[in-house]
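One chain of protein is taken out of this complex; the other chains stay put.
Coming up: chain A.
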């Protein structure tokens, strides 16, 4: 893919991942490429790298062996805070991007359920609410990620936006996306249209669809949004959430769904919760059932070593003791091989 393409990954992991991996590592040497990306790594390290770890490799293995005639399989990445779920997701996305799949990536579903300004009653369905700002952002991203497909995929129905504008049947999907970007009021509906089209057409086999959602537990939790009359909004009343839920259901085939749970942005969930049961709640669990859970855990000793090596190579660790064995042991103890903690510790050194 073009090296300039960026995948935005949301507020919790604000790293930009450039499609720039040197070699996708083969399965039997999982630590060959040992890089981690930082906050805005493109600026700090003038490159963005990703550590290849077991969970991601496992996922890739499954992906390679999927049978696309079956309904889409759901994979859920779960684990403690800071263990690397989001980055594993990024790795998978990158892989699929290289394999030329169509990527539907929601960087952080939590953004859609909290602190939104400008909720409008939906034009399509009176009971639901629109989120024009978020929808338009997402559409822009979608456009940049999947340029190639926008002209390829043809819309299969006619969509009337308002009195003057409509999209004819057979026009490329790019038009819908343009419509959503330019007419912000219709952005949410545009998103809905895109999702519906993609779902329908992926079964035909023209392309493979990857649905990647980070923080999927937001779809079934609570929101902090309120209407004008100060009444709480339930997630299903948001059009974006509603459409995304439909997307995540495995009633289509020709692709996969990879999801990540995240406690960091979640609302009203205890800090120590990390299991799917706890974070998704009963409703979400039932909706996602069946799925394949993949646990992402802390670094193994080798991974830890390679992480430290990377930092040292890039002169990220300036402390004189960081090179020594004792220093590494200290870091190991303090972070307990948790990638997130390690990153924060090393940021100070």
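In this section, a contact is a pair of C-beta atoms (placed from the backbone, for glycine too) under 8 Å apart; a residue touches a chain by one contact, two chains touch by 3 or more; residues count from 1.
As a convention for this text, contacts and distances are computed from a predicted model.
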Omitted chain (choose from "DNA replication licensing factor MCM4", "Small ribosomal subunit protein uS9m", "DNA-directed RNA polymerase III subunit RPC9" or "Alkyl transferase") - UniProt protein name: "Small ribosomal subunit protein uS9m"
Absent-chain contact - pick from A:158, A:302 or A:329: A:329
Listed residues A:171, A:203 or A:341, member touching the removed chain: A:341
Interface with the undisplayed chain - residues on chain A: 80, 271-272, 326, 329-330, 332-336, 338, 341, 344-345
